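Take a look at the following structure, please.
Missing here: one protein chain of the complex. Every other protein chain is in place.
Naming follows writing order (A and B), and every chain is counted from residue 1.
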Amino acid sequence: ICKPAEMEKLMENDVFMAFSTYAAIVILKMMLMAPMTAYYRLTRGAFANDEDVSRKPAEERKKLLRAHPDVERVRRCHQNDLENIIPFVVIGLLYALSGPELSTALLHFRLFTGSRIFHTIAYVGALPQPSRGLSWMLGMLVTFSMAYRVCMYMYL
Amino acid sequence: ICKPAEMEKLMENDVFMAFSTYAAIVILKMMLMAPMTAYYRLTRGAFANDEDVSRKPAEERKKLLRAHPDVERVRRCHQNDLENIIPFVVIGLLYALSGPELSTALLHFRLFTGSRIFHTIAYVGALPQPSRGLSWMLGMLVTFSMAYRVCMYMYL
Partner (left out) sequence: ICKPAEMEKLMENDVFMAFSTYAAIVILKMMLMAPMTAYYRLTRGAFANDEDVSRKPAEERKKLLRAHPDVERVRRCHQNDLENIIPFVVIGLLYALSGPELSTALLHFRLFTGSRIFHTIAYVGALPQPSRGLSWMLGMLVTFSMAYRVCMYMYL
């Protein structure tokens, strides 16, 4: 956005830099759920497509096309990331452009990032509730708090 | 983007402000599907994880780990939001940056937002078809219309 000279100014904007950093961290964390799903599919022997088991002995194939609780758990965690991290990135971008205080913005970004990392640990590790529920709720509240500021600039 | 002084100019750009407003509304609408899912899980007694039912009497637990049609309906609605609202936000951002007329842009943003709110009512309320189908199609057409303008600036 803006031409190269102006883009360097963007990279001098601390709030936007902080947003970029934490957005990249949570998106990368979300992307790691895919290799984790692959790992569980391989170790648990639970696949979704015929072509994924075509090299296995014919008598094993049918058994390998199944859902395994560990795989489904990681997939639910991945889905929960999609449902929460993407709204954070969109609302967070608009929030960063609305010119908040750097310290307030950092508090939002760090709380969200921490809550989602803990949420993944609680989900994949099946920690007792309400650990997962509370970390999910903290992430939601941080996003709503940023949305509240964005809504002060409403143009309907 | 751009440094603080320039960011205030962003907030003086009507098309971008309008985009921010409607993007925030549809993203918040999408986020509300999560508490709605939680509400249906609790009232219908249909959970997905062992640790979510660990405080229930042992003989009830197994029965509560099930799929319930009302929960699955809300989840399908949430998934449809992910599949439609996120493309709107991405294409809409590029569209807003391409400098359209304010009135044309507002028409696009309002039609999309209205169509998705109605879509949720039609889906969760199980209204007779083609109400849900038409509202889904309207949202798709609005996004394609914005994409058409974005594609006029193609750099392949």
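Keep this in mind: a contact is a pair of C-beta atoms (placed from the backbone, for glycine too) under 8 Å apart; a residue touches a chain by one contact, two chains touch by 3 or more.
Everything quoted here is computed from the prediction, not taken from an experiment.
Asker: Which candidate, A:Ser20, A:Thr104 or A:Ser145, sits in contact with the chain we can't see?
Answerer: Answer from the full complex: A:Ser20 touches the omitted chain.
Asker: Spell out the interface residues on subunit A facing the chain that's missing from view.
Answerer: 1-4, 6-8, 10-11, 14, 17-18, 20-21, 23-24, 27-28, 30-31, 33-34, 48-52, 54-55, 78, 82, 86, 89, 97
Asker: Extract the touching residues of subunit B with respect to the undisplayed chain.
Answerer: 1-2, 6, 9-10, 12-13, 16, 73, 76, 82-84, 86-87, 90-91, 94, 97-99, 126-129, 132, 140, 143-144, 147, 150-151, 153-156
Everything that follows uses one rule, which is that only the chains that are shown with their structure count from here on.
Asker: Using mean C-alpha positions as chain centres, tell me how far subunit A is from subunit B in Å, no decimals.
Answerer: One centre to the other, that is 17 Å.
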